[in-house]
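Report on the following structure.
For this depiction, one protein chain was excluded, whereas all remaining protein chains were kept in their positions.
Each chain carries a letter (A and B) given by its place in the written order, and its residues are counted from 1.
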Amino acid sequence: MKKKKTISIGKVFFNVPVALILIIIALLVLVPVIWMTFSAFKTEREIISWPPTFIPKTFTLENFVDVQGRINIIRYIANSVIYAGVTTALAVVVNSMAGYAYAFYEFKGKTGTFLMTLATMMVPFQVIMVPLFLVVYKMGMYDTYWGLIIPRVAVAGSIFMMRAAFTGIPKEMAEAARIDGLSEFGIFWKIMLPQVKPAVITLVILSVNGSWNDLLWPMIVTSSTEMRTLANGLALFIGQNTIEYGAAFAGALVSLLPMFVLYMFGQKYFVEGMSSGGLKG
Amino acid sequence: MNKFKKFMALGLAAMMVTSLVACGGSTGNAKNKKSDSSKGTTVTFWNSFTGADGDMLVKMVDKFNKENTDGIKVKMDISSDFDSQLSTAFAAGEGPTMILSSSAYRFTYGDYLQDVSDVFDKTDLNKDDFIQSYLDYCSDGDKTYFVPFQVVGYYMYWNKDLFKKAGLDPETPPTSWDEWQQDAAKISDSTKNIYGSGISYDYAYQIAHIMQRFGGLAVTDDNGTWKANFENNAGYENFLNMYKDMVDDGDNPLEADTDSMMSAGQVGITVGGPWVTAGLDTAGVDYGIGLIPQGDAGDMNSVEVIGFGITTAASDAEKEAAYKFIKWWNTQDKDGSSPALEWSLQNGFPAYTYSVQNNKEYKANKKLSAMSAANPEAPTDFIVDSNFPGINSVLSDVIPEMINSVAFGNSSVEDALAKAQKSTQKIVDKYNK
């Protein structure tokens, strides 16, 4: 499909500044992240020192040993995986169903319910936190995985995102499938959802990421350390009066790694999703 | 077809209601199961000791769980957002058996805390061993809300190397605020990014501890009514002027986080809690500890008391089990050591009992002896009269607003004090009713 490359002066004028901008942004992102990565291998004394260093003078693993020794990291990771995994699985189904309905159907109450959905995005979580806790408590889900997960499944932003993704698909596709005798759910599940695979993968990554780094909700809705997530565990290195920088950065790296692997996998599927999506013409 | 719709709606509603009732009921029942003895009881224990001292607390609790012969299990949960966790739980009528918090929490969560004055009857803890002024902090009227756990005072720390470099004697720290200011000017070296004085504009506790040495308490008991003391307070005025001068002269940084500068060896003298020493030790700074220099307001030993509280969610058996933990915390073994002593030695918090204070190891500890040099007769009130319930508003609103407006030049010292007076008056009026 690609045309033969021709180098024109116009192209150079366009491409060089663009590349420059992209590289500058990449550096802005990378320098602090690399600083943090290096700091995880520094001694506490070196992290807070004058003059500040970028590359560690002495490499040490003591921060990682400290993290490993202080918290039950296996248990916390297991909880994080359960919390993020189940929430995301349910979120994909529930939110993309709703997004699909708002994109493809005309029905009474569409505007009303959609605006109601959007309204839930407009209140800071800190404000509804206590009443939400009361609802979860009254339903008997306090200190359970369900109490942790169920309230986090339906997310207005995700519904909205899926609606945007589905809106891009021509409606004729649904009509054709209907004539073939597929049920409405069948159309959604077998025909439409695969069309928006990249959006689904984005939803998965965002949802997993949201639960993975969620600090406040697991803290409130569970009451025992056995139920806590990795994010909660790592928060222990940030004391009220003192911060253990090395341990905090080491913990952050440990918690970042699974997310990064997931992202790389996601990106792989993302590309595959594209090539199949490209057929639709 | 319409029938079906109705049926669906009804079914859904019924389902939701039953699930609500059933679950609500079952949790309710679980709570009522009270056993007669504390044997085999689980004590849930919440606190906000994130950080290294929390790690030590974890180890101590493990030790108790192993050592106690009653089968009591203390399940501790360290929270990084203690207030949110506690308030939501209380709102639902839940909560842990025992908490560890500032004694000022009695003004906020008092309704959810049980009277613990019987801890001295039910266990063989000796009330006379506890220093009375700290116990006073933990009670309000007849009710005792907390058993002291640690006493948090603020102290002066100085960097001996910087003193030497400035040609000052590293063993004679400032003893007055004039000296502080003079020493700070000598130590400051703008070419090396070094500041003589490290007072943060964003650290209300630090400001409060210093400020009250200049001008006394911000709220006092004036024959039964609360009285705000900001306006026309010459001491506070002097303090603010001194702070402003030092910032303008480049002797004090305009910075929120002065603690890490102290650890990095960039600050000459500062004021902070005992945890400052941990940072300085790790950083390998050669430092000294002393009492905060006295000001015009006279001798003071201002502290905040952190204590064990038992919540109303605890059953009698749970309360009794929690008492056993508190007793264990303060019990000496045959070598004269106790968890309370270990805690003091490790984290540098001064003792709240005479028995720990008189312990040999405690006395031999350099940090602790410097901290314990405070006059035992001096008043222990911190920034406001220790019985004034509005302390948190003063600390989280009034003082920050005042120091910020002075630090960033938005208002003159007089205006800042007048404004502080006005907002404190509002708080005072609320409790004078």
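Details
Convention: contacts are C-beta pairs under 8 Å (C-beta built on N, C-alpha and C of every residue); 3 or more make two chains touch, one makes a residue touch a chain.
Throughout what follows, contacts and distances are computed from a predicted model.
Remark: of the listed names "DNA polymerase III subunit delta", "Binding-protein-dependent transporters inner membrane component", "Branched-chain amino acid ABC transporter permease" or "Beta sliding clamp", the one matching the undisplayed chain in UniProt is "Binding-protein-dependent transporters inner membrane component".
Interface note for the absent chain: among A:Val67, A:Val86, A:Ala101 or A:Met219, the touching residue is A:Ala101. Of the residues in chain B, those that touch the hidden partner chain are 1, 4, 12, 83-84, 87, 90-91, 104-105, 107-109, 111-112, 193, 195, 201-202, 253-257, 260-261, 264, 266, 390, 392-393, 396-397, 401, 404-405, 407-408, 410.
Residues 1, 3, 10, 14, 18, 21-22, 25-26, 28-30, 32-33, 35-36, 39, 47-54, 93-95, 97-98, 100-103, 105-107, 110-111, 113-124, 126-132, 134-136, 150-151, 153-154, 156-157, 159-161, 163-165, 167-168, 178, 183-185, 188, 196, 198-199, 202, 206, 209, 212-213, 215, 231, 234-235, 238, 243, 245, 248-249, 251-252, 255-256, 259-260, 263-264, 267, 270-271, 274, 277-278, 280-281 of chain A touch the missing chain (whole complex, contact as defined above).
Following the convention adopted for this analysis, only the chains that are shown with their structure count from here on.
Rounded to whole angstrom, the centroid-to-centroid distance between chain A and chain B, based on C-alpha atoms, equals 37 Å. Of all the residues in chain B, the ones that touch chain A in their complex are 19-20, 22-24, 26-27, 44, 48-55, 75-81, 84-85, 87-89, 91-92, 94, 96, 193, 259-260, 263-266, 273, 275, 278-279, 282-284. Of all residues in chain A, only 44-45, 48-50, 70, 129-130, 133-134, 137-142, 215-216, 219-220, 223-225, 232, 235-244 touch chain B in the complex they form.
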